[in-house]
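Removed: one protein chain of the complex. Kept in place: all other protein chains.
Going by the order they are written in, the chains are A, B and C; count residues from 1 in each one.
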């Protein structure tokens, strides 16, 4: 997978190489996921109006994948570049303006350019294809907002997730989260949170020690999303406080003769390889850097500036991070699902 | 970098391809890091006696690297395979025995085989070379134990780190941690913790958006170490509770005319690219899975078993995880340092 | 570099990741090379009318590269898919119809789909960028037709190449070649040839033993073009007949104090690393498979068929293969030029 595109360029897109041939695929399969990522879905998100309409440019013929590279593109529609002119020489706090200048010596300052969250359009589009392949194997990934500020979801009812604008699986906490988000927005500020992603139906044996353990690849994939500050699997940082006798998951044989674990502290992995239990990962999402509150900063010459970031920004990144995180998890899983077919000599004769 | 070797096989090693030519390198440069990783250093670590003596088999000539692959090997000396015979068909809780069997259909059951922490010998050896290259550029990485159980280091005095067996930079907390570790060991149990790694002197501009952001690569690298359950950078999971106005780091120009940040909540990165501040990452280390307490489990056929893991195991993995984590950070940094030379057309004329 | 697109799909394109920032780049830089590859240039080439107009979709801002992925696209205009309907179930001799069906179970039969020579549009576009970077370093690649049928160019005058439709550097032989090509076309047949590519101004030290020797990478790159059956460097297959005392190139110091070679049998390489002499490679180009002569073949069910391939095909692939081969050589060279900056520790301080 290769993504391309700047926030306010001509278009953004992704090329997916290595998708198996024969998978039924339509625009609709991809559009449905892009619509979950799109701004303007609810009062809690940015009001930037991007239709984000997907075009499949190659790799699909008569409704099926060809096995050749799939090129997907979304044109940029609602581009108001003019509004960025006044900040082209000022470094926005929390943004990558300074580091892009340092690294490349040049930068597309319009809307964050390549560093914009808009870059994830291509990821979500690619993830929609991964999701379809995984579904064929009975693998299903569900993301949701576990925490916003100090409010933590306790109930997890998947049916609730898409029913509230926060994408929180706990209806009661969802209301509290929505109120908190509204409050920080009204104060010209933003708030962080935690997104959790759970995958069920995963076969055992996915993950490639020692450098491509499933959790290592998931960490890289999720940490590559903008604004993510932490990753954990299963019990996560809580393990620091625990003893081995508490943290080890006890095995047993279930009634179907399948080896299972009584607890899932490990989050579905042992030694970086899937163990058949639900895969559970979480990411820490920072509060949106673009806030309308006045902030101190400097310009490219280092002169002090005061800045109020205008534009239409999400007060909390979490709700829209859910489909992105799902996509990144699915992309890693489909890769590992494919290559796991090659780990034993006795399974090669079947191809 | 490619590592190889099973815990109780002939030897373990690593091949490093792509190390620049002309770097002075001796056995001693590598041995010093291996000695920090070695078991039997203190009362707090496993008493397994492995001299872990490094041999440089290729890539170095007359004390300098040749630019060709560097092959490093450590022979396995203190191998008591017999003691593992009785558990060859029993799945140890918290270990990868089951998942290796599921994935590969075959497993070297002696001491965990490839899934053993002993695999990290090669990583530490390679990391020692990365450290030397980074030192030439004034980059220095320091790891330490931030937390064991509920005890959290508050002072950070680098001089203290190697003076106590916990590798904690807070002398007072180090004593408490040591007592806790002794206690859980005497109970036949183990305890988790948090290791922090700080890199200073890093130039700006390291990290390759969007899939090889520096934090993404660091996460993959550190999560690939056995027994790690979480990764965070800068403020980490704490961002979930914060507002944008708190989390954004304010920029200013210092007296030397260099752009700096008044705080370092971002942990030295913006948009996945180093910003010139200290790089700060932390990993959650699970409590050792091998404990002498009796645990329930199953054998390969699924029959219930009771197991007391014999052998000589660390009651807390953190002290020995410090040099491993440093090595993994240094290996990522040296890669990015090298390729960052290629990010601008105007710097190419110099070669 | 990732190319995508089927011959008769929506569009074709390429994404180039890793191009250094700050390179001046315009549509015109790329269009000029595409125009050399385009059908319909002369009476000797296919009369298919493709404007092949390039669009730069990302990675360039205000006339300079950003260091981010560059996405280039060419829309398919002159698509007459209908004419392919009658051969959708018949395997054209010399084409990849059968093997695509065997590999993928599905195939875009329109104009060869992914296996069409039209796929090289993306390569030529990417090569135009490589050419610009190489020019900054004084490196210049020139391709030409060395042989068509039994006619072999003897004079090499670069000024002649673009003056004749064959792209032959020997004006006299160019006429003979053109006559031969016309003759085979009038017979409903096609003819093969040899394309040679010479690069001058290449610094020493490019190439990465042992698996990425410069000639190994060039071979892979050039053999990946459709219809190429052989690759050679320097003296090539002629070495089979020679003695060591003839084949070895003798070194001397020239008047500028530079070490040079009196002959260039090795074609500019020693041990897979550039030696400062001209890099000389040649490829064997097969006769076009699509001919209007009646041929025997089978359909998907294996029933015998007689086939006359309609459509507008080049009677000799060589003239249009020249810019493609140049592009592939330049793409390999620019990669090696960049990474060669990292081969010595003492050159790192300059970045």
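Note that in this section a residue touches a chain if its C-beta (ideal position, glycine included) is under 8 Å from a C-beta of that chain, and two chains touch if they have at least 3 such contacts.
Computed from a prediction, not measured in an experiment: that's the story for all the values here.
When the whole complex is considered, the residue among C:61, C:84, C:100 or C:144 that touches the unshown chain is C:100.
In the complete complex, the residue from C:21, C:285, C:322 or C:348 that touches the missing chain is C:285. Only one of the listed residues, C:40, C:205 or C:311, touches the absent chain: C:205. By the touch definition given at the top, chain B reaches the unshown chain through residues 2-6, 9-13, 15, 17, 21-22, 55-59, 61, 64-71, 73, 103-108, 113-114. Touching residues on chain C toward the chain that is not drawn are 3, 91, 93-100, 102-105, 114-115, 119, 147-150, 184, 189-194, 204-207, 209-213, 215-224, 226, 228-253, 257, 259, 266-267, 269-276, 284-291, 293, 295-298, 302-304, 340, 343-344, 346.
Mapped onto chain A, the interface with the missing chain covers residues 18, 20-23, 65, 67-68, 133, 136-137, 209, 337-351.
Methods note: only the chains that are shown with their structure count from here on.
In terms of their C-alpha centroids, the spacing between chain B and chain C amounts to 46 Å. Within chain A, residues 3, 103-105, 114 each touch two or more of the remaining chains.
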